[in-house]
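Note that one protein chain is taken out, while the other chains of the complex remain in position.
And then chain A:
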Amino acid sequence: MKILIKNGRLIDHKNNIDAVRDVYVAAGKVVAVGDAPADFHPNATIDATNLVVAPGLVDVSARLREPGFEYKATLKSELRAAVAGGVTSLACPPDTDPVLDEPGLVEMLKHRAKLLNLAHVYPVGALTRKLEGKELTEMSELAEAGCVGFSHVTARLTDTLVLRRAMQYASTFGFTVWLHPEDAYLAKNGVAHDGEVAARLGLAGIPSSAETIALATILTLAEETGARVHICRISTREGVEMLRQAKQRGLAVSADAAANHVHLTEHDIGYFDAQCHLKPPLRSQRDRDALRQGLADHTLDVICSDHTPVDDDAKLAPFGETEAGATGLELLLPLTLKWAQETATPLAAALARITSEPARLLGINAGHLSVGATADICVFDPEQFWKIERNALHSQGKNTPFLGMELAGKVRWTLVAGQVVHQS
(Lines give C-alpha, C1' and ligand atoms only; values in the text may rest on other atoms or scores of the structure.)
Protein backbone atom coordinates (compact mmCIF):
# COMPACT_ATOMS: atom_id res chain seq x y z
CA MET A 1 0.00 0.00 0.00
CA LYS A 2 1.46 3.30 -1.11
CA ILE A 3 -0.06 6.57 0.01
CA LEU A 4 0.73 10.10 -1.03
CA ILE A 5 -0.25 12.89 1.37
CA LYS A 6 -0.01 15.98 -0.73
CA ASN A 7 -0.17 19.74 -0.33
CA GLY A 8 -0.39 19.61 3.46
CA ARG A 9 1.47 21.77 5.94
CA LEU A 10 3.94 19.30 7.38
CA ILE A 11 4.82 20.02 10.99
CA ASP A 12 7.54 17.77 12.28
CA HIS A 13 9.14 19.50 15.23
CA LYS A 14 11.85 16.94 15.76
CA ASN A 15 13.09 17.42 12.19
CA ASN A 16 12.52 21.15 12.35
CA ILE A 17 10.06 21.16 9.48
CA ASP A 18 7.08 23.48 9.24
CA ALA A 19 6.35 23.87 5.55
CA VAL A 20 4.12 22.60 2.78
CA ARG A 21 5.62 19.25 1.89
CA ASP A 22 4.28 16.05 0.41
CA VAL A 23 4.73 12.88 2.42
CA TYR A 24 5.23 9.53 0.72
CA VAL A 25 4.27 6.37 2.53
CA ALA A 26 5.00 2.83 1.47
CA ALA A 27 5.08 -0.51 3.28
CA GLY A 28 4.14 1.12 6.55
CA LYS A 29 7.03 3.60 6.50
CA VAL A 30 7.66 7.16 5.49
CA VAL A 31 9.73 6.71 2.36
CA ALA A 32 10.16 10.32 1.33
CA VAL A 33 9.31 13.86 2.32
CA GLY A 34 9.12 16.62 -0.27
CA ASP A 35 10.15 15.14 -3.57
CA ALA A 36 8.67 11.93 -4.84
CA PRO A 37 10.92 8.91 -4.82
CA ALA A 38 11.56 7.33 -8.18
CA ASP A 39 8.76 5.15 -9.49
CA PHE A 40 6.33 6.05 -6.71
CA HIS A 41 2.83 5.25 -7.84
CA PRO A 42 0.43 5.77 -4.94
CA ASN A 43 -2.56 3.50 -4.45
CA ALA A 44 -4.25 6.34 -2.64
CA THR A 45 -3.75 10.06 -2.41
CA ILE A 46 -4.82 12.22 0.52
CA ASP A 47 -5.35 15.82 -0.42
CA ALA A 48 -4.16 17.74 2.64
CA THR A 49 -4.56 21.19 1.18
CA ASN A 50 -5.10 23.65 4.06
CA LEU A 51 -4.60 20.83 6.53
CA VAL A 52 -1.77 20.06 8.93
CA VAL A 53 0.18 16.85 8.49
CA ALA A 54 1.78 15.88 11.79
CA PRO A 55 3.26 12.81 13.40
CA GLY A 56 0.55 10.75 15.10
CA LEU A 57 0.01 12.02 18.63
CA VAL A 58 1.62 10.30 21.57
CA ASP A 59 -0.27 10.27 24.86
CA VAL A 60 1.53 9.38 28.08
CA SER A 61 -1.60 8.42 29.96
CA ALA A 62 -4.79 6.86 28.68
CA ARG A 63 -6.83 4.39 30.68
CA LEU A 64 -8.24 1.73 28.38
CA ARG A 65 -10.14 0.03 31.23
CA GLU A 66 -9.32 -3.48 30.08
CA PRO A 67 -9.04 -5.86 31.76
CA GLY A 68 -11.70 -5.59 34.42
CA PHE A 69 -13.70 -2.46 33.71
CA GLU A 70 -15.32 -3.30 30.39
CA TYR A 71 -18.55 -1.65 31.52
CA LYS A 72 -16.66 1.62 31.47
CA ALA A 73 -14.77 1.07 28.24
CA THR A 74 -13.09 -1.57 26.14
CA LEU A 75 -9.79 -1.81 24.39
CA LYS A 76 -11.61 -1.63 21.09
CA SER A 77 -13.74 1.41 21.94
CA GLU A 78 -10.84 3.37 23.40
CA LEU A 79 -8.33 2.56 20.70
CA ARG A 80 -10.98 3.63 18.21
CA ALA A 81 -11.25 6.86 20.20
CA ALA A 82 -7.48 7.20 20.15
CA VAL A 83 -7.17 7.13 16.38
CA ALA A 84 -10.24 9.34 16.03
CA GLY A 85 -8.31 11.82 18.14
CA GLY A 86 -5.17 11.40 16.05
CA VAL A 87 -3.40 9.50 18.85
CA THR A 88 -1.31 6.68 17.39
CA SER A 89 0.76 5.73 20.43
CA LEU A 90 -0.31 5.74 24.04
CA ALA A 91 0.85 4.57 27.41
CA CYS A 92 -1.77 2.97 29.60
CA PRO A 93 -1.50 2.96 33.40
CA PRO A 94 -1.65 -0.32 35.33
CA ASP A 95 -4.77 0.35 37.39
CA THR A 96 -6.85 -2.29 35.68
CA ASP A 97 -8.43 -5.31 37.35
CA PRO A 98 -6.30 -7.33 37.75
CA VAL A 99 -3.58 -4.71 37.84
CA LEU A 100 -0.74 -4.96 35.36
CA ASP A 101 1.72 -6.64 37.68
CA GLU A 102 2.28 -9.90 35.78
CA PRO A 103 4.22 -10.26 32.53
CA GLY A 104 1.46 -12.51 31.15
CA LEU A 105 -1.13 -9.79 31.55
CA VAL A 106 1.07 -7.25 29.84
CA GLU A 107 1.75 -9.59 26.94
CA MET A 108 -1.94 -10.35 26.60
CA LEU A 109 -2.84 -6.68 26.57
CA LYS A 110 -0.21 -5.90 23.96
CA HIS A 111 -1.29 -8.85 21.89
CA ARG A 112 -4.96 -7.91 21.97
CA ALA A 113 -4.16 -4.32 21.14
CA LYS A 114 -2.07 -5.41 18.21
CA LEU A 115 -4.89 -7.55 16.82
CA LEU A 116 -7.12 -4.50 16.75
CA ASN A 117 -4.59 -2.80 14.50
CA LEU A 118 -5.35 0.67 15.78
CA ALA A 119 -3.08 2.74 18.04
CA HIS A 120 0.15 1.29 19.47
CA VAL A 121 -0.24 0.48 23.16
CA TYR A 122 2.62 0.80 25.65
CA PRO A 123 1.66 -0.52 29.06
CA VAL A 124 3.09 1.03 32.19
CA GLY A 125 3.56 -1.72 34.74
CA ALA A 126 2.56 -1.65 38.38
CA LEU A 127 5.32 -0.53 40.73
CA THR A 128 4.11 -2.82 43.51
CA ARG A 129 2.11 -6.03 43.42
CA LYS A 130 -1.62 -5.35 43.15
CA LEU A 131 -0.69 -1.69 43.67
CA GLU A 132 -0.85 -2.43 47.37
CA GLY A 133 2.31 -0.53 48.17
CA LYS A 134 4.01 -3.48 49.83
CA GLU A 135 5.96 -5.76 47.49
CA LEU A 136 7.86 -4.87 44.36
CA THR A 137 6.79 -6.29 41.03
CA GLU A 138 9.12 -8.23 38.73
CA MET A 139 10.14 -5.10 36.89
CA SER A 140 12.74 -6.71 34.72
CA GLU A 141 10.32 -9.38 33.55
CA LEU A 142 7.60 -6.82 33.03
CA ALA A 143 9.93 -4.63 30.99
CA GLU A 144 10.73 -7.61 28.80
CA ALA A 145 7.02 -8.15 28.33
CA GLY A 146 6.74 -4.59 27.07
CA CYS A 147 6.32 -2.20 29.98
CA VAL A 148 7.80 1.23 29.33
CA GLY A 149 7.90 2.27 32.97
CA PHE A 150 6.43 1.55 36.39
CA SER A 151 3.71 3.48 38.09
CA HIS A 152 1.75 3.53 41.28
CA VAL A 153 -1.04 5.50 39.64
CA THR A 154 -3.31 6.96 42.33
CA ALA A 155 -3.13 3.96 44.65
CA ARG A 156 -1.86 4.61 48.16
CA LEU A 157 1.86 4.33 48.64
CA THR A 158 2.34 5.68 52.13
CA ASP A 159 5.30 3.50 53.10
CA THR A 160 8.30 5.60 52.14
CA LEU A 161 10.64 2.66 52.66
CA VAL A 162 8.82 0.73 49.94
CA LEU A 163 8.90 3.79 47.70
CA ARG A 164 12.63 4.23 48.25
CA ARG A 165 13.34 0.59 47.49
CA ALA A 166 11.12 0.65 44.42
CA MET A 167 13.08 3.61 43.13
CA GLN A 168 16.40 1.96 43.92
CA TYR A 169 15.36 -1.22 42.19
CA ALA A 170 13.96 0.55 39.15
CA SER A 171 17.07 2.67 38.80
CA THR A 172 19.22 -0.46 38.89
CA PHE A 173 17.81 -1.28 35.47
CA GLY A 174 17.31 2.28 34.33
CA PHE A 175 13.51 2.07 34.39
CA THR A 176 11.46 5.21 34.82
CA VAL A 177 9.20 5.41 37.86
CA TRP A 178 5.90 7.22 37.28
CA LEU A 179 4.37 8.80 40.33
CA HIS A 180 1.27 10.83 41.04
CA PRO A 181 2.13 13.19 43.85
CA GLU A 182 -0.73 13.05 46.31
CA ASP A 183 -0.46 12.57 50.04
CA ALA A 184 -3.00 9.90 50.95
CA TYR A 185 -3.87 11.42 54.31
CA LEU A 186 -4.33 14.98 53.14
CA ALA A 187 -6.33 13.88 50.12
CA LYS A 188 -8.49 11.44 52.05
CA ASN A 189 -12.21 11.89 51.28
CA GLY A 190 -11.45 15.08 49.37
CA VAL A 191 -13.25 15.76 46.10
CA ALA A 192 -12.29 19.33 45.20
CA HIS A 193 -9.48 21.83 45.61
CA ASP A 194 -9.41 23.11 49.17
CA GLY A 195 -10.19 26.67 48.18
CA GLU A 196 -12.95 29.14 47.63
CA VAL A 197 -15.26 26.87 45.66
CA ALA A 198 -15.02 23.96 48.09
CA ALA A 199 -15.68 26.39 50.93
CA ARG A 200 -18.75 27.72 49.14
CA LEU A 201 -20.16 24.39 47.98
CA GLY A 202 -19.31 22.53 51.15
CA LEU A 203 -17.18 19.98 49.35
CA ALA A 204 -14.42 18.15 51.18
CA GLY A 205 -11.16 19.74 50.12
CA ILE A 206 -7.81 18.46 48.92
CA PRO A 207 -5.21 21.08 49.87
CA SER A 208 -2.28 21.99 47.64
CA SER A 209 -0.05 20.57 50.34
CA ALA A 210 -1.34 17.10 49.44
CA GLU A 211 0.62 17.52 46.22
CA THR A 212 3.65 19.38 47.50
CA ILE A 213 4.31 17.09 50.46
CA ALA A 214 4.17 14.02 48.24
CA LEU A 215 6.28 15.78 45.63
CA ALA A 216 8.92 16.72 48.21
CA THR A 217 9.11 13.06 49.27
CA ILE A 218 9.41 11.86 45.69
CA LEU A 219 12.03 14.42 44.70
CA THR A 220 14.09 13.76 47.82
CA LEU A 221 14.10 10.03 47.17
CA ALA A 222 14.78 10.53 43.47
CA GLU A 223 17.83 12.57 44.33
CA GLU A 224 19.03 10.00 46.82
CA THR A 225 18.43 6.92 44.68
CA GLY A 226 19.26 8.41 41.29
CA ALA A 227 16.01 7.01 39.92
CA ARG A 228 14.54 8.59 36.83
CA VAL A 229 11.11 9.84 37.79
CA HIS A 230 8.16 11.03 35.78
CA ILE A 231 5.72 13.15 37.77
CA CYS A 232 2.15 12.63 36.63
CA ARG A 233 -0.57 15.31 36.60
CA ILE A 234 0.99 18.21 38.39
CA SER A 235 -1.79 20.57 39.47
CA THR A 236 -0.48 23.27 41.82
CA ARG A 237 1.56 26.42 41.47
CA GLU A 238 3.80 25.33 44.33
CA GLY A 239 4.32 21.94 42.70
CA VAL A 240 5.42 23.57 39.45
CA GLU A 241 7.90 25.71 41.35
CA MET A 242 9.34 22.69 43.17
CA LEU A 243 9.79 20.89 39.87
CA ARG A 244 11.39 23.93 38.31
CA GLN A 245 13.98 23.99 41.07
CA ALA A 246 14.52 20.24 40.90
CA LYS A 247 15.20 20.48 37.19
CA GLN A 248 17.57 23.37 37.76
CA ARG A 249 19.46 21.16 40.21
CA GLY A 250 19.83 18.67 37.39
CA LEU A 251 17.51 15.99 38.73
CA ALA A 252 16.42 13.36 36.20
CA VAL A 253 12.76 14.28 36.45
CA SER A 254 10.06 14.92 33.89
CA ALA A 255 6.45 15.92 34.35
CA ASP A 256 3.12 16.24 32.62
CA ALA A 257 -0.06 18.22 33.02
CA ALA A 258 -3.49 16.96 32.03
CA ALA A 259 -5.15 18.87 29.19
CA ASN A 260 -8.19 19.61 31.35
CA HIS A 261 -6.06 21.22 34.03
CA VAL A 262 -4.35 23.48 31.51
CA HIS A 263 -7.76 25.04 30.82
CA LEU A 264 -10.10 24.65 33.74
CA THR A 265 -10.23 25.81 37.33
CA GLU A 266 -12.24 25.01 40.45
CA HIS A 267 -14.79 27.60 39.33
CA ASP A 268 -15.79 25.37 36.42
CA ILE A 269 -17.44 23.08 38.96
CA GLY A 270 -20.21 25.68 38.97
CA TYR A 271 -23.27 24.11 40.51
CA PHE A 272 -21.75 20.73 41.32
CA ASP A 273 -20.92 19.68 37.75
CA ALA A 274 -19.67 16.13 38.21
CA GLN A 275 -17.94 16.31 34.82
CA CYS A 276 -15.44 18.52 36.61
CA HIS A 277 -14.79 15.92 39.28
CA LEU A 278 -11.23 15.09 38.35
CA LYS A 279 -8.16 13.72 40.05
CA PRO A 280 -6.13 15.69 40.97
CA PRO A 281 -8.86 18.28 41.52
CA LEU A 282 -9.20 21.35 39.34
CA ARG A 283 -7.43 24.05 41.28
CA SER A 284 -7.38 27.83 41.35
CA GLN A 285 -6.79 30.25 38.51
CA ARG A 286 -3.30 30.93 39.89
CA ASP A 287 -2.51 27.25 39.77
CA ARG A 288 -3.77 26.96 36.22
CA ASP A 289 -1.70 29.94 35.15
CA ALA A 290 1.33 28.36 36.81
CA LEU A 291 0.80 25.17 34.80
CA ARG A 292 0.81 27.25 31.62
CA GLN A 293 3.97 29.01 32.75
CA GLY A 294 5.48 25.63 33.56
CA LEU A 295 4.72 24.42 30.05
CA ALA A 296 6.18 27.58 28.57
CA ASP A 297 9.53 27.20 30.35
CA HIS A 298 9.61 23.40 29.96
CA THR A 299 9.27 22.69 33.66
CA LEU A 300 6.38 20.57 32.43
CA ASP A 301 7.42 18.45 29.48
CA VAL A 302 4.17 17.24 28.00
CA ILE A 303 0.41 17.58 27.95
CA CYS A 304 -1.51 14.34 28.30
CA SER A 305 -5.14 13.41 27.91
CA ASP A 306 -5.33 11.61 31.27
CA HIS A 307 -8.07 9.73 29.47
CA THR A 308 -10.33 8.18 32.10
CA PRO A 309 -13.62 6.95 30.67
CA VAL A 310 -16.27 6.66 33.37
CA ASP A 311 -19.64 4.99 32.91
CA ASP A 312 -22.71 7.23 33.02
CA ASP A 313 -24.05 5.83 36.28
CA ALA A 314 -20.80 6.64 38.05
CA LYS A 315 -21.30 10.31 37.17
CA LEU A 316 -25.02 10.28 37.97
CA ALA A 317 -24.93 11.08 41.66
CA PRO A 318 -24.25 14.01 43.97
CA PHE A 319 -20.77 15.41 43.28
CA GLY A 320 -18.95 13.74 46.15
CA GLU A 321 -20.30 10.30 45.29
CA THR A 322 -19.33 10.45 41.64
CA GLU A 323 -16.25 8.87 40.19
CA ALA A 324 -13.42 11.16 39.22
CA GLY A 325 -12.22 11.28 35.64
CA ALA A 326 -12.92 12.44 32.12
CA THR A 327 -12.63 10.99 28.66
CA GLY A 328 -9.78 12.70 26.88
CA LEU A 329 -8.20 10.97 23.88
CA GLU A 330 -10.39 12.80 21.39
CA LEU A 331 -9.88 16.13 23.13
CA LEU A 332 -6.10 16.06 23.42
CA LEU A 333 -5.53 17.73 20.06
CA PRO A 334 -8.22 20.43 20.30
CA LEU A 335 -7.30 21.28 23.89
CA THR A 336 -3.63 21.51 23.00
CA LEU A 337 -4.48 23.77 20.06
CA LYS A 338 -6.64 25.90 22.34
CA TRP A 339 -3.78 26.21 24.80
CA ALA A 340 -1.39 27.13 21.97
CA GLN A 341 -3.76 29.77 20.71
CA GLU A 342 -4.42 31.28 24.12
CA THR A 343 -0.73 31.43 25.01
CA ALA A 344 0.54 32.39 21.54
CA THR A 345 2.61 29.22 21.42
CA PRO A 346 3.69 28.39 17.84
CA LEU A 347 1.81 25.42 16.45
CA ALA A 348 4.97 23.37 15.91
CA ALA A 349 6.12 23.87 19.50
CA ALA A 350 2.64 23.04 20.78
CA LEU A 351 2.45 19.84 18.76
CA ALA A 352 5.84 18.79 20.11
CA ARG A 353 4.19 18.49 23.54
CA ILE A 354 1.90 15.77 22.24
CA THR A 355 4.24 14.11 19.72
CA SER A 356 8.03 14.13 19.96
CA GLU A 357 8.27 15.08 23.65
CA PRO A 358 6.05 12.31 25.01
CA ALA A 359 7.77 9.84 22.66
CA ARG A 360 11.09 10.84 24.20
CA LEU A 361 9.69 10.32 27.72
CA LEU A 362 8.36 6.91 26.80
CA GLY A 363 11.60 5.98 25.07
CA ILE A 364 9.80 4.96 21.91
CA ASN A 365 10.62 5.69 18.30
CA ALA A 366 7.58 7.77 17.44
CA GLY A 367 6.46 11.36 17.27
CA HIS A 368 8.40 12.28 14.14
CA LEU A 369 8.16 11.70 10.38
CA SER A 370 11.75 11.11 9.42
CA VAL A 371 12.36 9.07 6.30
CA GLY A 372 12.30 5.47 7.40
CA ALA A 373 10.06 6.11 10.39
CA THR A 374 6.86 4.14 10.96
CA ALA A 375 4.13 6.02 9.14
CA ASP A 376 2.01 7.04 12.13
CA ILE A 377 0.44 10.21 10.86
CA CYS A 378 -2.29 12.61 11.90
CA VAL A 379 -3.82 14.90 9.30
CA PHE A 380 -6.05 17.53 10.85
CA ASP A 381 -7.83 20.76 10.16
CA PRO A 382 -6.70 23.23 12.82
CA GLU A 383 -9.45 25.69 11.93
CA GLN A 384 -12.46 23.39 11.87
CA PHE A 385 -14.65 23.63 14.93
CA TRP A 386 -16.61 20.64 16.10
CA LYS A 387 -19.08 20.27 18.89
CA ILE A 388 -18.13 17.97 21.76
CA GLU A 389 -21.26 15.82 22.03
CA ARG A 390 -21.94 12.30 23.15
CA ASN A 391 -22.53 11.17 19.60
CA ALA A 392 -19.39 12.84 18.36
CA LEU A 393 -17.19 10.83 20.73
CA HIS A 394 -15.96 7.34 19.88
CA SER A 395 -14.87 6.67 23.43
CA GLN A 396 -17.30 4.66 25.51
CA GLY A 397 -16.83 7.35 28.16
CA LYS A 398 -18.98 10.35 27.35
CA ASN A 399 -17.82 12.28 30.38
CA THR A 400 -15.93 15.51 29.81
CA PRO A 401 -16.21 19.04 31.18
CA PHE A 402 -16.24 20.23 27.58
CA LEU A 403 -19.51 18.51 26.64
CA GLY A 404 -21.62 20.91 24.62
CA MET A 405 -18.73 23.19 23.71
CA GLU A 406 -17.19 23.75 20.32
CA LEU A 407 -13.47 23.31 19.91
CA ALA A 408 -11.20 23.84 16.93
CA GLY A 409 -9.06 21.00 15.61
CA LYS A 410 -10.69 18.18 13.73
CA VAL A 411 -8.76 15.06 12.83
CA ARG A 412 -9.40 14.18 9.18
CA TRP A 413 -7.14 11.19 8.65
CA THR A 414 -5.15 9.02 10.98
CA LEU A 415 -2.59 6.57 9.68
CA VAL A 416 -1.04 3.86 11.79
CA ALA A 417 1.90 2.03 10.25
CA GLY A 418 0.95 3.34 6.84
CA GLN A 419 -2.71 2.32 6.97
CA VAL A 420 -5.64 4.68 7.18
CA VAL A 421 -7.36 3.74 10.46
CA HIS A 422 -9.56 6.81 10.78
CA GLN A 423 -11.11 9.18 8.31
CA SER A 424 -13.75 11.85 8.76
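To be clear about the criterion, a residue touches a chain if its C-beta (ideal position, glycine included) is under 8 Å from a C-beta of that chain, and two chains touch if they have at least 3 such contacts; residues count from 1.
We take it that contacts and distances are computed from a predicted model.
One chain of the assembly is not displayed; among "Autoinducer 2 import system permease protein LsrC", "GPP34 family phosphoprotein", "ABC transporter ATP-binding protein" or "Aspartate carbamoyltransferase", its UniProt protein name is "Aspartate carbamoyltransferase". Checked against the hidden chain, the listed residues A:M1, A:L115 or A:A199 yield one contact partner: A:A199. Of A:F69, A:F272 or A:W386, it is A:F272 that touches the chain left out of the display. The chain that is not drawn here is touched, among residues A:P42, A:P67 or A:G320, by A:G320. The chain not displayed touches chain A at residues 194-196, 198-205, 207, 270-272, 313, 316-321.
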